[in-house]
Every structure is written in structure tokens, then in C-alpha cells.
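Note that this is a trimmed complex: some chains were dropped, and none of the rest were shifted.
When the chains are written out, they are named A and B in that same order, and each has its own residue count from 1.
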Amino acid sequence: MLAMKRKQYEKLLEPIEHELVAMARWAKTTGERICVLFEGRDTAGKGGTIKAISARINPRQCRVVALPKPSDVEQTQWYFQRYVPHLPAAGEIVLFDRSWYNRAGVEKVMGFASQDQVDKFLREVPTFEKLLVNDGIRLFKYWLSASQEAQEERFAERLEDPLKRWKLSPIDIKARTLYEEYSKARETMFAATHTDHAPWIVVDYNDQKHGRLTLMRDLLDRLPNFDVPHEDLDWPELGHAPLEEDFGKLRPIAPFPLED
Amino acid sequence: MLAMKRKQYEKLLEPIEHELVAMARWAKTTGERICVLFEGRDTAGKGGTIKAISARINPRQCRVVALPKPSDVEQTQWYFQRYVPHLPAAGEIVLFDRSWYNRAGVEKVMGFASQDQVDKFLREVPTFEKLLVNDGIRLFKYWLSASQEAQEERFAERLEDPLKRWKLSPIDIKARTLYEEYSKARETMFAATHTDHAPWIVVDYNDQKHGRLTLMRDLLDRLPNFDVPHEDLDWPELGHAPLEEDFGKLRPIAPFPLED
């Protein structure tokens, strides 16, 4: 498997970034609400994709939601209750790094939820999503796919690369032996929750850079024409020589030493 | 002003990223709470720095707080009330993209707060921060500096580059004519709020990449020894040939076409 080169990736990414920025402007201008769920294999590349999408958008407009495990009280509430406060308001783009589908994925496979809870979730989720879609929220659900070979490579990399080691937890040791169980859980999930109003979109992430481009392109293509002109800004000359910082009480600390 | 080249930046950044990751591991293991405020000139580089710090840390551990303007009800509450819910719990690293210091900066200079409100804020904020610090929260306050020349260059770039255009708002037109007023507001703020328990740290961001390295280096140096070993993981062989995705209901969408 030949990974895409960074140079090529950046070249292909650039026009997409322009569209992402235009899309954000459109959402802000029109008050559109966009909600994207990222699910998929461990190591597939959810986090990197979310970073790539949010990189160019105002953080006051684009929120990433990565919820911790539910508290004891939350576990007794309506299952969707802890997710609802994070849904987008007018103009917002919300990216869910994992979502309510935890119940049908990791919780099912690792046994954190009972079969009854999983079945109930699968029955209810299309209705919940229908309510959001009927309210006008644009909801997108991506499932990021990777072969076990790619997964093992990335696990190995995480084990060796100190920059990535935090991504590994004891739970992963068990999870990687359950590749097939995850496949089954996914198929059950698709069967129950791939609906007209909120379809799943599967993206091949065996090459992560290629996967990102595919996903972003797809997301943009699913939106209506988002060509909204820039707000006009009348930008006058400054009219005087630019000023320097005039420090009084405190001065900048010594800069990072550059090797020469 | 010669901007640092990307290659050089990435080379210098790498060891710092290793330390950021180690710092995050330390915070998680020990339950330390880290809270960093980013203030400074418009265009100085707050957003880019926050992205550079958070890039390598688990988004479930590192939260970016970029609050919208207060609601009508919030405006009548205790001034700090809307910030408090975002303070870090055990193990969390919270990065504030602007903060409660809005009142002494943009609100003061643009006239959104009365002089009384500003004075009151400046009197109270050291006490508020003392409470946090006494509680054990590690609080860091960075002020990012840039000359008006650098600022004008970046404004011009934002005006021309569609990827950056969203960063400009009508308020910036007015703000850029108030460079000196911002300087004065800053000095007043430093005089009132540069304390032993929560000192300001000024960083020169005339070169943004250099500024980032300086700030990250400084932040890491202010923390105690954060050398915490990785959790041991017993990582067995997979024990069988790696599996392929076995799609049933849905298959991956067509990949992004690569030019050849």
C-alpha cells in the first residue's frame, strides 16, 4: 500500500480548503446548521480528519465534540440526553469525534452495554435523527474503514512513536482481537440505521490522506450551492507610518534560540 | 523581517512536540490541571499557536475554549460566571482563545464596557486568579505581541487570501486605527494584573513560527519535571493473518480521483 505523499496531498487539499472556508461562510450567512458524525475502526483516522476540516474554520463557529465517558447520573438519563446540548445552533458546524453510535460499536463489542440496550438503541436512533433532520439540521454520518493490516501497522506505530503512544490504551489490546466482531456490529448498525434521511457513508482509509480527501470532497458535494460572496469591507489606508510596540512594564521574553 | 522557513520550524518543533505529549501524559497521570490564556494583538497568532499545542494531545484531554459574545442574561451575571464552567478538571489542559481579559482589552478600547466596569474588572481579576492558583490550577497568561507593520501585512493577507478572509470583520477596520490605544490598555492591564501568582508573559510574534516555538518552550519550562513513564502495555502478536473489511450492506464510496 503506497501512502500518498505529503506534497501531493497538500496540492490536492488546497482547493478543498477553499471550499470548506466558503461552506463555513455560507453556514454563517444563512444560519445553516451542520452536524457531522465520525465513526469507524480504531486508528482509521477520525481525529486527523476532524483536525483537517476544522483547521481553516473559525473556532467560534466550528466545535469539536469528544465526550468523556458518561457520569453515573448521565448513565441513567435518556440515552441521547448528554449529546443534545452539543447540537449546532444557527451557523455552527459541529464535528462529533465518536457519537451516540458508541452504543452500537465499542459498547456492544466490548460488552459495556447489554444486548437489550443495543437493540433499543438501534430501534430508536433513526427516529432521533429524523427529528434533527426534520428540524433542518444537516446531519452526516461517516464510517472510516481500514483493513486489519493497516490497523496493525498503525497500532505498531503508536506503540513505537512517543508522539502517538497516548492513543493506545489497554482497551485497544482487546479491541484488535475483535476485528470481525466490529465488522458484525457495523453491519447490524448499518442494517438498522442507514436511512434515507441519515445515510451512512463509508470511506476507505487504508491511505489516510487519500481518505481525508475523499471524505471532505464527499461532504462538500452533499451540500447545496454554498457560494456566498464575502461581506464587502471598505479597507482604508492606514494613513501614517506603522507603529512599533511600546512596552512599559513588561517586555517580550527572550526568543527561542535558533541554531546557526 | 525574515520569516522562519517551514522546514526549520518543523525541525525545531519536533522535540517540543515530544515534550508536549509527555506533559499531557504527566497531567493525566497526576491529575494536574493546566489553564492557559492567550491574549494579544489582533493577527498576532493566537489561533495558530493553540492549534499547534493541541495538535498532538488527546482532544478528550485538551479543550479549546473560544466563547461567543455573552447572552443578555450572562451580561447581568457575575463577570467570571460564564468562564468558570470551562476551568480544567483533573488531567485537563484548557486553552482559552481570548479570555476574561476581553474586558480590559477589546471591550475597553472599543467602548463595549464602561470605564467603571473596566476598573472593577482590573481590581478583581488578581483575586479571582489567586483563588484558582491556590486551588492548584496551573494558570499561564500569554500576551502575543506584533508591530503594526506585521499586523498590517497580515491584515492585507487576510483581505486577499480567501482562506483567511473570514478572520476579518468590520470591527478590525476600527481596531487597526487604535494600535496605540491597545498599547495603553495593555499597559494598564499589566500594571493591575501582572502578579506573582499569575504573571503575564509577553512573546514577540513578529515572526509567528518563531513566536510559537518561544511560547511553547516557555510554557514547558514553567512546569515541574513532567517525566512520567508510559503505562506498560503487554502487546501480544495478532496470531493470525490480518483480516480485510468484509462489507455487506454498504461499500466505501469512490475514492477521490488522483490526477496522474
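The definition used in the following text is that contacts are C-beta pairs under 8 Å (C-beta built on N, C-alpha and C of every residue); 3 or more make two chains touch, one makes a residue touch a chain.
Given the structure is predicted, the values throughout are model-derived calculations rather than measurements.
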item	value
Complete complex - number of sequence copies, 2 represented	4
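Keep this in mind: only the chains that are shown with their structure count from here on.
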item	value
Chain B-touching residues of chain A, taken from the complex the two chains share	4, 8, 12, 17-18, 21-22, 24-25, 47, 50-51, 55-60, 64, 66-68, 97, 143, 145-149, 151-152, 155, 159, 162-163, 165-168, 170, 173, 176-177, 179-180, 183, 187, 190-191, 194, 200-204, 210-211, 213-214, 217-218, 230-231, 233-236, 238, 242-256, 258-259
